[in-house]
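A single protein chain has been omitted from the complex, and every remaining protein chain is retained in its original position.
For subunit A:
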Amino acid sequence: MSTLLPRLRSGIAGLDDILGGGFIEGASYIIQGQPGAGKTIFANQVAFSNILKDRKVLYVTLLAETHDRLFQSLSTFDFFDRARLGRDITYMSVFQTLRDDGLSAVVKLLRKETQRNNASLLIFDGLLNARDTSHSDLDVKTFVAEVQSQAAFVGCTVLFLTSARVKEESPEHTMVDGVIELHDELAGVRSLRRLQVKKSRGSAALGGFHQFEIAATGISVWPRLESIGSGLEDKVFHNARVPSGIQGLDRLLGGGVPSGSVTLLFGPSGSGKTSFGINFLQQASEEEPALHFGFYETPARLFAKARAFDIDLEEKHTSGHLDFAWHPLTENILDKLAHDLLQRVTRNKVKRLFIDGLGGFERAAVYRPRLVEFFAALTNQLRALGTTTVATWELRDIFGPTVAAPGPEISSVVDNLIMLRHVELESRLKRVISVLKVRDGEFEPIIHEIAIGNQGVKVALPLQPVAGAATGIAQPLEQ
């Protein structure tokens, strides 16, 4: 039978999920990364989070930077509490001990200080400096081995911070229980911070890269969505249908939108996707809380647009039945978007979700080949939460034969497909709607015209029989 080892929570949002529950108590970790990667912030955030749980922390440096400079930069973070210094967290430099008496004296000092301060977390900042000490009487691997064994003896967790990249075959890497690497690099013109657990003994850590950011609250890591097992069961009652809110559409869908399903609504700019969303969200109620998760229109613009249809979304919002999350298309973090979405859906028990649109997630993806797995994970979670989702996808061409749906893989992770198009017919533009797929259900395959006016989108009459309507350029049928 597997045993869950006691954990020391990191206090870094998202990290404990990646580590399989946090650091293992009494274990040793190397935190590595180039200067500026965020190691010191990482370690101090862990430290200050743990003193809130009545733990004592010993922070030992081998750095030239003075502690006052360190405190000055840490004072810009919310977690830093100057009043705790010297009481619950003790900073000390052992540079002189190393210089005068060598690494073995440092080992001895650390043992005494860990006991004297009753520390359950020891942070050693500057392993690289220890390695560079040429006249050392002890090599670094022996130093790491001795420090971690004496710390483990008293149940003290150790974080060794180093700017050097500890190679996988190096003795230090072999000896410690975990290695976490922080990266700060460029992806095109944007900065990209990523964390990777390179070794995790005793824990099933989430592998691969996870993006993180540094803000006034400290570090937040966003576990790659597709690397997380949902642990949720699909609770959807497949036969249940919910009203779409669009007059005439429920009949085409075979009785409404399947409850707990994911619908992809695709069409070019101006084809009526946002208006569709307004009608869909108009159904928000106490029993069916709703969320608009968008990248384009602000809530104020959506309220105004809805008012033009004589629909009062603002009242839905004020009464708490409709939430808005607007993420302008700036430098978004893909997994942060997904975690924000899922957190809101879970917290507000959202039953009706409109995502406008999936392109906002695509723009945030630094590594686009993962999008299929990402959308699969996201839609699986939404289904498991019992949320009925409509997500838009913008077609590039307003007219023309190209219908670039988000690719066959992404189309296959959604349950229902609805296409909106402009059709040019005899010098007149018509907006049309067609249902292409309803998972496990009958649907009306005839293309219908839609009208956008008072009360939003309405499905009107079937489009007159023409050839090529789906391409946007229709031709009268040959007689």
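Methods note: contacts are C-beta pairs under 8 Å (C-beta built on N, C-alpha and C of every residue); 3 or more make two chains touch, one makes a residue touch a chain; residues count from 1.
Please note the rule applied: contacts and distances are computed from a predicted model.
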item	value
Choices "Response regulator", "ABC transporter substrate-binding protein", "Sarcosine oxidase subunit delta" or "Tryptophan synthase beta chain" - which one is the UniProt name of the chain not shown	"Response regulator"
Sole contact to the chain not displayed, among A:Pro35, A:Gly86, A:Gly229 or A:Pro369	A:Gly86
Option from A:Leu109, A:Ala152, A:Ala325 or A:Val366 whose C-beta touches the chain left out	A:Leu109
Touching the absent chain when the full complex is considered, from A:Asn44, A:Thr97 or A:Ser261	A:Thr97
Touch residues of subunit A, complete complex, unshown partner	64, 66-68, 71, 82, 85-86, 90-97, 99-100, 109, 112-113, 116
